[in-house]
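Note that one protein chain of the assembly has been removed; the remaining protein chains are unaltered in position.
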Amino acid sequence: MITAKTARARRSDPGMTQTSTDMMRQDTAASASYAIELRGISKAFGPVQANKDISIRVRRGTIHGIVGENGAGKSTLMSILYGFYRADSGEILINGHPTEIPDSLAAIRAGVGMVFQHFKLVENFTVLENVILGAEAGGLLRPSLAKARGLLKDLAREFELNVDPDALIENLSVGHQQRVEILKALYREADILILDEPTGVLTPSEADHLFRILRGLKEQGKTIILITHKLREIMDVTDEVSVMRRGEMVATRTTSETSPTELAELMVGRKVLLRVEKTPARPGEEVLRVDGLRLVDAQGVERLRSIGFELRAGEIVGIAGVAGNGQSELLEVLAGLRPAEGQAWMNGQPLPLSGRDCDAQARRARRIAHVPEDRHRRGLVLNFHAWENTALGYHHDPLYNPHSWKMDNAAIIRDTQAKMDAFDVRPPDPHLKASGFSGGNQQKLVLAREIEHAPDVLLVGQPTRGVDIGAIEFIHQRLIKLRDSGSAILLVSVELDEILSLSDRIIVMFDGKIMGERLPDQTNAQELGLMMAGMA
Amino acid sequence: MDMMVLVQVLESTMRLATPLLFACLAGLISERAGVFDIGLEGKMLVAAFMAASIAFVSGNVWIGVVAAVGVSVLMSLMHGLASITFRGNQLISGVAINFLAAGITVVIAQNWFRQGGRTPSLSGNARMARIDLPFAEALRDVPVIGPIYHGILSGHALLVYVALLCVPLTWFMLFRTRFGLRLRAVGENPAAVDTAGVSVVGLRYAAVAICGVLCGLAGAYLSTGLSAGFVKDMTAGRGFIALAAMIFAKWRPWHALGAVFLFGLLEAVANRFQNIDILGVNLPVQAMQALPYILTVVILAGFVGKAIPPRAGGAAYVKEH
Partner (left out) sequence: MSKGRIPHWADVTLVPLTSVLLAFVISAILIWAIGESPWAAVKLMVEGAFGSSYGWGYTLFYATNFIFTGLAVAVAFQARLFNIGGEGQALLGGLGVALVCLYIPWPHWSLALIAASLGAAVFGAAWAFIPGYLQARRGSHIVITTIMFNFIAASLLGYFLVNVLRPQGAQDPSSPRFPAETALPKLHEILGVFGIPFSTVPPVNISLLVAVGMCFAVWFMLWRTRLGYQIRAFGESEPAAEYAGISPARITIYVMLISGALAGLMAVNSVMGEQQRLVLNAVEGAGFIGIAVALMGRNHPFGVFLAAMLFGFLYQGGAELALWTGIPRELIVVIQALVILFTGALDNMVRIPIARLFAMRGAR
């Protein structure tokens, strides 16, 4: 923590605390003190404007954060800087020089290194082979490997970047794989290092180690751009922070002069606390009980550790946690998509967690419905018409199959029309393909399908991810309404707001374990945040 | 089986394994780079035709070989265009190439030579000469060494030895050079190569082109070394046997050598004997013919050591973050 203090002390230096408006007024001659300057960058994917006229300046030798919600355009902007995409318009200056970055090679030559959210490593290569790939010293491997081995040793000493150079990537932990990515960039003599959501997959101790590394790199004069949506990290480690919202750059602040609240408001463009109108829950009978649930993934990593909780009729239980701490796996296990160890009871009857009778169909037969986290991959068949998607998972429903094996398409279409009207899906056309609806309307289609079957338990993952504000409110109201009609809802969301405003009880998960349970009116974001970080 | 027969069978194994070895290494290099190629058969076939026709017309087998390689590379580039540039289905492209070859060789052969889709028989310099290895004659009567060196190893066309040489070359290229590292990387995770600033498309085209060269040599040997001229459909499934050998060898060059020799031996035995008694069980010739395919299925099914293809194989590279 000493390094953090010195960093903060340095930030009080008057030269460093200009407001963003002052910075913009400076003329180009001063650009040389900026490692990176982007001017008017725009990029569209088809009809989607991912980046709109973005300008930003990053001071040399600082850690500059870029925050924004999912889909705000952060990753696209950085991919442009790394030559992964080409901007439709705009200008890139590196160290004051206008630079064309048509491909990654140009970015590497300009001294830019990037650590992607999803690592770009060859799994069955060694660390050393991955590090030299594309930056070999000559036509033959042996001398290249020998040279890299020596350099790697120096880098490891200097920056706490220890990895076994001869280990295969597939045998390394995620934290170590990330170090390899950083080593790759340093091996290419990058002066500017971009990290895209680097802590999303890390445990808190791994994240702390990463931040130590980043501070060390800054001491050596490297410039670091940190893309994240976690405000705690921004406040912890950055010198300056820029906020993006819906493809636009809305503000740049000096970190020491801003607050998480201000940043959060800038990120979402509205008051953060989204209050949902609801009456207190009247929990009824226990519907679902889980005990000693354990999941080990294909790599042998324990994803869920002795999870136990119960769910009552007429209540919403929210599961809070940083992405990747087992919430997604828990949903999948309960939805019958992954077998697991442990015991579960539904309405008092045992619910098998593995074996023959453990698939999504069997779960629906037990009146467990599921709104999956990823509606594009799982929740919908994008190439199917809306009406065909209405039958997805319910294709055994007698309403749709009056003659057992034959499907009554007309009945499904009628039912879809009714559901579309009830959930205000626009356009209300059952014959439109799922891919033709907006994110919010797609989600309404999924919700309509799952809610209208009046399940005893509804499993909901990230119900409002990538959904516009109007639809968010609608979806929240519908979930409350379902609760009030006596269903039990298990809500998984990485949006703490959503958890706080919808849940009647909150369970916090960290590293595959349940850290504790809180009531929403007796806790706050700070306490939950600490629990989510495994610190309570 | 007496000694004579054994030597003869092994000698013919050498010859039969050669086109398989070329084609197998061709497929291996292409698939290591992530481009599936079930069009080995077709490329061999056009190459066989081209080698025989040009050798016949020019009277020089080596001009034929060059032409064969040229046309085979052309077909490879077509596969590259479909599967790399236009991101089409690599398997379907391979199927198309096989049919294209089966059809066009006969159409053109008929047009050029009017002998029912075959080329005239080759002789003299239009065929590949046999090469006697040094001291082969002198060692002829030495026990054990004589039959092996003189009877089996010596006296083959140059391309037989080139094929054998290609095994260490391929191994060296894949595992000891920069190009090989990148090539293997592009078959495992093209995004890693792309973000490292190396062209995925360029690497894959290079691999596909090498595949074309090797298929060209395979076909040329088939029509000017193994036989004396081109006959309709003369590859007779060898491209697929080579594919099977590649899977059998789990995409490793030295193992590929072993696999093609096993499959070559099966073919040589099937050619020589109609039925074989093994421990009192009468094994029909059809069983010998089917054995390479059956073995490959068994290996693919993972009953005996699982064959895992390169991870990015079969899919075109699309950038995403």
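Letters are used for the chains, namely A and B, taken in the order the chains are written, and counting of residues starts over at 1 for each.
Quick note on the criterion: a residue touches a chain if its C-beta (ideal position, glycine included) is under 8 Å from a C-beta of that chain, and two chains touch if they have at least 3 such contacts.
Everything numeric in this text was worked out from a predicted model, so none of it was measured.
**Student:** Touching the hidden chain in the complete assembly: which of A:Gly46, A:Pro102 or A:Gly150 does that?
**Tutor:** A:Gly46
**Student:** In the whole complex, not just what's shown, which of B:Val107, B:Ala129, B:Ile145 or B:Leu165 touches the removed chain?
**Tutor:** From the options B:Val107, B:Ala129, B:Ile145 or B:Leu165, the contact with the absent chain belongs to B:Val107.
**Student:** Return the single residue from A:Leu217, A:Leu380 or A:Ile514 that touches the missing chain.
**Tutor:** A:Leu380
**Student:** Of the residues listed, B:Val7, B:Ala209 or B:Ala287, which one is in contact with the missing chain?
**Tutor:** Only one listed residue reaches the unshown chain, and that is B:Ala287.
**Student:** Can you name the residues of chain B that touch the chain not displayed here?
**Tutor:** 38, 78, 81-83, 86-93, 95-108, 110-111, 114, 117, 232, 237, 240, 243-244, 247, 284, 286-287, 289-290, 293-294, 296-297, 300-303, 309, 318
**Student:** Can you list where chain A touches the absent chain?
**Tutor:** So the residues of chain A touching the unseen chain are 45-46, 335-337, 359-364, 370, 372, 374, 377-384, 388, 391-393, 395-396, 401, 404-407, 409.
Everything that follows uses one rule, which is that only the chains that are shown with their structure count from here on.
**Student:** Mind checking the centre-to-centre distance between chain A and chain B? Centres are C-alpha means, answer in whole Å.
**Tutor:** 48
**Student:** Could you pull out which chain A residues touch chain B in their complex?
**Tutor:** Counting only chain A, the residues touching chain B are 75-76, 79, 82, 84-85, 103-109, 114, 116-118, 120-125, 129-130, 132-136, 138-142, 144, 184, 196.
**Student:** Can you check the complex and tell me which residues of chain B touch chain A?
**Tutor:** Interface residues on chain B, with respect to chain A: 175-182, 184-185, 188-189, 191-198, 311, 319, 321.
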